[in-house]
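Quick one: this structure, given as structure tokens, is what I'll be asking you about.
One protein chain is absent from this view; the other protein chains keep their places.
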Amino acid sequence: MEYELRDDLKYTSTHEWVKIEETLTTIGISDYAQHQLGDIVFVELPDTGLVLEKGSNAAEIESVKAVGDLIMPLSGEIVEVNQNLIDSPEIINTSPYGEGWIIKVKISHTDELNDLLSYNDYKILIESEEK
Amino acid sequence: MDFIPHDDDTIADMLKDLGINDILDLFKDIPKKLLNTEFDLPEAMSEPNLLKKISDISKKNKLYSSSFLGAGCYYHYIPSTVDFVISRSEFYTSYTPYQAEASQGYLQAMYEYQTIISRLTQMDISNASMYDGSTALAEAAIMSTIITNKSTILLIEGIHPEYIDVVKTYCWGQGINVKIIKEEDLYNEINEDISSVLIQSPNFFGDIIDMSLFSRKVRNLNPKCLIVQVMTDPSCLGILNPPGATDVDIFVAEGQSFGISPNFGGPGLGIFTAKEKFLRKMPGRLVGKTKELFGEQEGFLLTLQAREQHIRREKASSNICTNQALCALSALVYLLSVGKTGLKEIATQNVQKSDYLKKALVKIKGFKILNQRPTYNEFMIEVPNLKNLLIECKKNDLLPPLDISHYFPNMVNTALVCVTESNSRESLEKFINIAKIVSEVTTG
Partner (left out) sequence: MIQNLIFTKEVNKSNTNFIPKLDIENIDLKEIIPEKLLRKDLVIPNVPEVEIVRHFVQLSNNNYGVDTGMYPLGSCTMKYNPKINEVVARLPHFSNIHPLQDENQGALEIIVELSTLLCEITGMDGFTLQPAAGAHGELTGLLLMKKYFEKYDPMKNKIIIPDSAHGTNPASAKMAGFSIIELQSNESGEVPLDQLEFAMKQGDVAGIMLTNPNTLGLFDRNILEITNIIHTYGGLCYYDGANLNPILGISRPRDMGFDIIHLNLHKTFSTPHGGGGPGSGPVGVIEKLIPFLPEPCLFTKKEGIICKEKNSDSIGRIKAFWGNFGVILRAYAYILALGERGLRNIGKVSVLNANYMRIKLREKYFLPYDRICQHEFVLSDKGIPNGVTTEDLAKRILDYGFYAPTIYFPLIVNGALMIEPTETESKSNLDKFIQIMFKIHDEAQNYPELLKSAPKNTPIGRLDAVTAARKPILKE
């Protein structure tokens, strides 16, 4: 099975992708993750202004048959959430890396960036999970 | 009795196919010392013998000709249509409708149930039922703490004592603090840390609370606090202002009054409704309407299952699986059978008849009506000699009112009287007569 991966992003072992930019970091779930969940029906977004630690649950992504947690890959403050997902959660299925972004964070601990997976590491991870 | 269809030849054939001689070979995974075929159980019975035995046991319960007892379980007439429908085995022997295409009948009925309950209560959404009123209230309390992220709830005095106990047990399980307060202490007790306020109306003692006023009070004190109302006899919704019109956030009720026999207290029906915005936090099954994938027909299915335990497991807000589907079906048939006119008339008669009795009792020396507010079909009386009253009732084939000391040991000579549309004038006069006699004997 071919899953889309972007080489300009970082990843986590829990299938989030991370786009690191100067002021903000954007986070979503990978193509593999959206495929595992199936058609997404609802996203429970966090409040903006919320400060969350790495490893805590930021959002809940529901499909008909499963629930996935968006786990914070980095600690920080939620600055923006993707309001379009409220009415059209299916965007995550059709465009997981683009319009299907979920939250934007102002990160607090830059050393946590070292724990993220590279494109290659993540590719290997998916391949092993597929077996 | 034996419900196994195989004869010995069939079993022998099957064993042969399996390549074994003895059926017990199929249990070889069980450690030998656990194999136990010594059970001290009675001999099997055939149907006529069984029926006689159980019938005889049943006669040790007394069936009265008329009842003055309520307190959470009510005698209302049950239309013949109800048992007709729930006796259809396509309904009562069916499984939870997970395979929607083979269960459209039941799913449609549950959708109709959700609709009719929503209209009756004027609440946005109803689920397909919880176990009963008491557990529905407990689950509502938990749901309120999940929504607000606060862990203290207030219970207003006047909730059915058994319901309070159930709420306490459930809340203890999750570390939720429960505080029982008087309605007048609301001002002092509501603060930012309170998740919700739970109130029963009409309450255990019979009082109808002005819920519009109550809700406004709560909102003024803390707009984030949720208002949870419970009802033990929702037949009053035939005439009383429904929770949806009084800004209640979560409304639960015991639905036994809607076509379910008393059955010694169970099964009941946990009616569970809430405002639209709380949909995703609602426990229990939900039936939704949708279209075919490959066609144009509309149909029904269980939806939003991702809230429930079989998907969310330990992240579910409730563990509920089996609900009370057949009881919900009873309620649906009941409400349709009596209809708008019927329910209004039933509720009106409940009020008229209990008012009739109240007015008569208050004239009797030594009898006091303790309720200060309007009541629906239950009210509290103080009597000169309650023990005698109860004995005389039983002698006259009347199921006596509740001796309140059963729940409140300090309240002596006080009873909770219930009068419904099923109390004939004759039974009311009998009761009044008994009251007069008791009064004369006691007060001279």
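Observations, loosely collected:
By written order: A and B. Residues from 1 in each chain.
In the analysis below, a contact is a pair of C-beta atoms (placed from the backbone, for glycine too) under 8 Å apart; a residue touches a chain by one contact, two chains touch by 3 or more.
Keep in mind it's a predicted model, so treat the numbers as computed, not measured.
Only one of B:Thr152, B:Asn177, B:Gln309 or B:Thr442 touches the absent chain when the whole complex is considered: B:Gln309.
Against the chain not displayed here, chain A makes contact via residues 39, 41-42, 62-65, 89-90.
One rule holds in what follows: only the chains that are shown with their structure count from here on.
Mean C-alpha position of chain A lies 44 Å from that of chain B.
Looking at the complex, you find that chain A touches chain B at residues 41-42, 44, 62-67.
Taken in their complex, chain B has these residues touching chain A: 280, 304-306, 311-312, 315.
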